[in-house]
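Apart from one protein chain that is not included, each protein chain of the complex appears where it belongs.
Let's turn to chain A:
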């Protein structure tokens, strides 16, 4: 099953790359999580995302060619998902921002129906609802936990804030009301942060190297290093099957 129009291929790549890259970052936590239950949870979320990525990339072409043989400039993921894990709070902040976005987006795509993306969205929305709940619960625990966890959660939310504007730049082939999506996202994130005794970060969410840059293949420096690790083995054995 391959996407039939260039717009759909582009959309599948953009959303597929988001899921692929975030899954990879979460996979880096394996063996390093603060508590055993989080080893399970983070790997679970990573697996869900990898599953979504595989479906989406297969709409656009061969999943392994796309994952392992494209260079940095050809990836279409938003810059948010490629950000390094940092401490647990930063990982949770990234997860809160992104899973809220994914849930709102997939919810709309699933409801719209009749699009090649709606089948995936219908399945994925159940997974991302769980991811969002996980991120929200941890935002509450860390924000409203100890003084140290509060400070770390605030720092994580602030550091990643500037990457959130890009989430709402329209993606061709994804037919949703992006302004409305952004308004809903802001309302949801604001509500969670307030309950967590935190405030919505201030500062710009748009700019030449932020809004839409990742979708155009302009990424941040850590991303190339991430790809080097991810692609090294596959590229070392051209044409091999695994």
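Everything that follows uses one rule, which is that a residue touches a chain if its C-beta (ideal position, glycine included) is under 8 Å from a C-beta of that chain, and two chains touch if they have at least 3 such contacts; residues count from 1.
The rule we apply is simple: contacts and distances are computed from a predicted model.
Taking the options "CoA transferase subunit A", "Sulfide dehydrogenase (Flavoprotein) subunit SudB", "1,2-phenylacetyl-CoA epoxidase subunit A" or "Na(+)/H(+) antiporter subunit F" in turn, only "1,2-phenylacetyl-CoA epoxidase subunit A" matches the UniProt protein name of the chain that is not displayed. In the complete complex, the residue from A:133, A:180, A:194 or A:229 that touches the missing chain is A:229.
In the full complex, chain A contacts the hidden chain through residues 20, 24, 27-28, 30-40, 43-44, 46-47, 50-51, 53-54, 57, 63-64, 67-68, 87-88, 140-142, 144-146, 148-149, 152, 229-230, 232-234, 237, 239-242.
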